[in-house]
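One chain of protein is taken out of this complex; the other chains stay put.
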Amino acid sequence: MAGFNKVVDTYEQAMAGLSDGMTVIAGGFGLCGIPEGLIEQIKQMKTKELTFVSNNCGVDDFGLGVLLQDKQIKKMISSYVGENAEFERQYLSGELEVELTPQGTLAEKMRAGGAGIPAFYTATGFGTPVAEGKEVKSFDGRNYILEESITGDFAIVRAWKADKIGNLVFRDTAMNFNPMAATAGKITVVEVEEIVEVGELQPTEIHTPGIYVNRIIKGQFEKRIERLTLAKN
Amino acid sequence: MAGFNKVVDTYEQAMAGLSDGMTVIAGGFGLCGIPEGLIEQIKQMKTKELTFVSNNCGVDDFGLGVLLQDKQIKKMISSYVGENAEFERQYLSGELEVELTPQGTLAEKMRAGGAGIPAFYTATGFGTPVAEGKEVKSFDGRNYILEESITGDFAIVRAWKADKIGNLVFRDTAMNFNPMAATAGKITVVEVEEIVEVGELQPTEIHTPGIYVNRIIKGQFEKRIERLTLAKN
Amino acid sequence: MALSRDQIAMRVAQELQDGYYVNLGIGIPTLVSNYVPTDMEVMLQSENGLLGMGPYPTEENVDADMINAGKETVTAVTGASIFSSAESFAMIRGGHVDLTVLGAFEVDQNGNIASYMIPGKLVKGMGGAMDLVAGAQNIVVTMTHADKRGNSKLLESCTLPLTGVDCINKVVTDLAVMSIKDGSFHLLERAPGVSVEEIIEKTAGKLVVPDHVPEMKV
Partner (left out) sequence: MALSRDQIAMRVAQELQDGYYVNLGIGIPTLVSNYVPTDMEVMLQSENGLLGMGPYPTEENVDADMINAGKETVTAVTGASIFSSAESFAMIRGGHVDLTVLGAFEVDQNGNIASYMIPGKLVKGMGGAMDLVAGAQNIVVTMTHADKRGNSKLLESCTLPLTGVDCINKVVTDLAVMSIKDGSFHLLERAPGVSVEEIIEKTAGKLVVPDHVPEMKV
């Protein structure tokens, strides 16, 4: 009897079922709070034609950027991309499709996807290229555009602590997009720094309730820093 | 210099500015997690023609129910009402207007109001009396109705702990509608069980960041139980 | 013989699966928690913001801040999480709850349900019921097959204002278990000692009856 034990032992088990053409929602902001081992596993699997929904696309040799080398990514839905040369090359040559989405709209699209809300109105992007082809409606004299939600076949998430039934806590600003990503995957896989006993996480301090989580794997993280900035003196 | 110190000493200060005809969003579920002292202050102020947005309307002598006696409430926007006789009398006689809203839609309307989302689509209520007069749109072959967000002139909230700059933590299921209410008031007033030092609440364990909170008052709570149920034996 | 309330709950409990997240409505659905098979783990979701609802508290453990969606004092199990109403209904609306059990006044052959309002009587509100029926993929309705006057509650078309449309898959009554699909009720099981004829007689909607209708095991 498995009950609610969601811990898996191998990365193969963690990403089992991922196949060509699927959509994957990934947590993380830049290189902060990304599920490093799950990304590496997708690289090993050589799955192709993937659509990634993620705020950024990593750098050349770290984060989602590593999936560009074998052309595993067909399309990125992101707010800010292009921190690496191979991305730029594939984008400019038309090999890689990019759907630029304002950061807050992207976060809300994921949240809405997980929350059964198919679309919402926002003022963000009205009158800009983002609004092209989208419905406009006025509320209290202001114009808003209709944005549709996003769900994924998989969501890949990095958390700090998880209990084996999938309750999650995130660490500092490594939280970022991870809680929304966790709600929006048909299969949500979480790579964590530490697996704790059930009951160790206080009920009101849990960021993501276990109901959203399907698989948990304990990872080892490099936690590369994108822009090291230090206090003067 | 006040800085971010939001603590007030009296209930008069806490509710200063409330006037006839305003809309007040109230946290609480039944009698659980309600801002008891703020409700009593509104009763003392005899403010009239108020619209209350709250999941329930209390009971005859406790919670929002006490505001019915002096006919301070013009309209209730709620998911479940009528636990008291005076409510029923005023409702059936047409003195009190009631807008029944599904509980999840109500919670989401408050959240959307605080989050700058004027409207969202939900399947909840499609094909029911709730859908009357609302826009219908199909996404992926399913029908959804357009629900508009709610904001209030005031929000009245009960929290467990607050620091003086308004960071809030809620206790157990007394959380309920309080976090959304806190985001949706032009002026958000929080009645708390305990005021703690700034820095005592861990940054990632704060349920409501202080940016949403305008005034804080330390309250005394009766915490009446609506349905006492005990384990057998 | 028609099932008791507890027997209906026992039968519904057979719909549970290990690892299910379940929302139980007020009334008979609440009783289902007493009949979870011992070799199985389920987690109860209460829509006021609790995942992992436990039993009622002992007198010394009563806490006014720990209630369920029926406003009853409850406890939380080890591993429970507590969250806001918006988060709770995100969970429900987003289809993350595996099974929802709730009562109804009427259900019809198209899967419509009426459960919150009887015109002419005081309307107290739908609470979370409309969100639950719109959000769940897997809903079981529990109710008596007919009302006290003998009128069927399983209709061709609901007469009362609807709580939701085309959303009910399964009904467990005091007389029978039925699925709903393709515009018909489908008789799956009958209560011990209850005849197929009685079920046919008390079902106003279109009812598909197979050659063999097994008795429920309760």
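The chains carry the letters A, B and C, assigned in the order they are written, with residues numbered from 1 in each.
Everything that follows uses one rule, which is that contacts are C-beta pairs under 8 Å (C-beta built on N, C-alpha and C of every residue); 3 or more make two chains touch, one makes a residue touch a chain.
In this text the structure is predicted, and so the values were computed from the model without any measurement.
Touched by the hidden chain within the whole complex are the displayed chains A, B. Contact with the chain that does not appear here is found for just one residue of A:I39, A:L96 or A:M110, A:M110. Residue A:T122 is the one among A:T23, A:T51, A:Q72 or A:T122 that touches the chain not shown. On the side of subunit B, the interface with the absent chain consists of residues 1-4, 111, 113-117, 163, 165, 167, 183, 198-199, 201, 203-204, 206, 209-212, using the contact rule stated above.
Subunit A residues in contact with the hidden partner, per the touch definition given at the top, are 29-33, 55, 78-82, 88, 91-92, 98, 100, 102-108, 110-111, 122-130, 171-180, 207, 223-232.
To be clear about the criterion, only the chains that are shown with their structure count from here on.
Among the remaining chains, A is positioned farthest from subunit C, on the basis of C-alpha centroids.
Between the Cα centres of subunit B and subunit C there is a gap of 29 Å.
Between subunit A and subunit B, the centres computed from C-alpha atoms are 33 Å apart. Subunit A and subunit C have CA centres that are 35 Å apart. Touching of two or more other chains is recorded for residues 115-117, 203-204 of subunit A.
Touching two or more other chains at once are residues 50, 76, 82-83, 89-90, 92-93, 134-135 of subunit C.
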